[in-house]
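Removed: one protein chain of the complex. Kept in place: all other protein chains.
So, chain A:
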Amino acid sequence: MLPSDPSLPNDSNPPRDRPATAGWARAGWPLLASELQMLFGRRRTWAMLLVLAAVPVLIAVVVRLSSGPGTPGRGPAFLDRVTQNGLFVGVTGLVVSIPLFLPLTISVVAGDTIAGEGSLGTLRYLLVAPAGRVRLLLVKYAAALAFCIAATLAVAVPGAVVGVLLFPVGPVTLLSGDTIGVGASVLRLLLVAAYVMVSLVGLAAVGLFISTLTDVPVGAMAATIVLTVVSAVLDALPQVTWLHPWLFSHYWFDFADLLRQPVSWSSFGANAWLQAGYIAVFGALAYGRFASKDVLS
């Protein structure tokens, strides 16, 4: 044991071999806080969130400037609802973002988790701190989940706000033909946002696993994006119908069920189970790979 350094505050030198720190520190909360701070302190993260926020704003402005509300059944789903209730700009924004923009940004964050630390070389310093490999993996995944939430809200919230500013906020006709009030439509918007968040967590798990395979973050990001595209392509091929329920993007567009009266929860449940399965499988793969990996970067 080192003699305590006189220039340190007295209580800063607890005997290091007994648990002197609070349970919350040992559980890794400070590391998670630091991870979130770093993720949301990065310019890259804010650039991605801004691009996502620009999607519904662009839609709203274009619809407002054009002469009419557009023909129902043409253009992105729910586009024609926008003029009835500005809040639906948020929903339309999510519809437009989920095939590409959202998976793209999630892939960047999830692909960067481990590979990014590896390429900087900070991974070795985190591990000898020691962060603990499992704990680091959990913290990284938790931060990726936080980004899934932030990314979804970055589309939904600015969409709703711009919609309210540019369009009237009134009762809106649902897909089932029923009309709901403003309060209920806020709730529906939040439900759709929750559905989209859940849809993305499986992809984040896939990205985390790929990230443990390499020290090249761009490679992990690209591979994750490619998998998203492959999943979407397979989902469109009728020859592999048997595979469709197992593709992580299979239920991505099924949130229309939440816009019926009464709300149909079946696709929400099926999607949640599928995503949970992806977390379990790819979480286990990431653990299997990372727990025994030689860190040579």
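Methods note: a contact is a pair of C-beta atoms (placed from the backbone, for glycine too) under 8 Å apart; a residue touches a chain by one contact, two chains touch by 3 or more; residues count from 1.
Rule of thumb we're sticking to: contacts and distances are computed from a predicted model.
Per its UniProt entry, the chain excluded from the display bears the name "ATP-binding cassette domain-containing protein", taken from "Beta-ketoacyl-ACP synthase", "ATP-binding cassette domain-containing protein", "3-isopropylmalate dehydratase large subunit" or "Ferredoxin reductase".
Looking at A:120, A:165, A:226 or A:243, the residue that reaches the missing chain in the full complex is A:120. Within the complete assembly, A:34 is the residue of A:34, A:173, A:214 or A:264 that touches the hidden chain.
Taking the whole complex into account, chain A touches the unshown chain at residues 1-5, 7-9, 11-14, 16-17, 19-22, 25-26, 28, 30-31, 33-34, 38, 41-43, 120-122, 124-132, 135-136, 292, 294-296.
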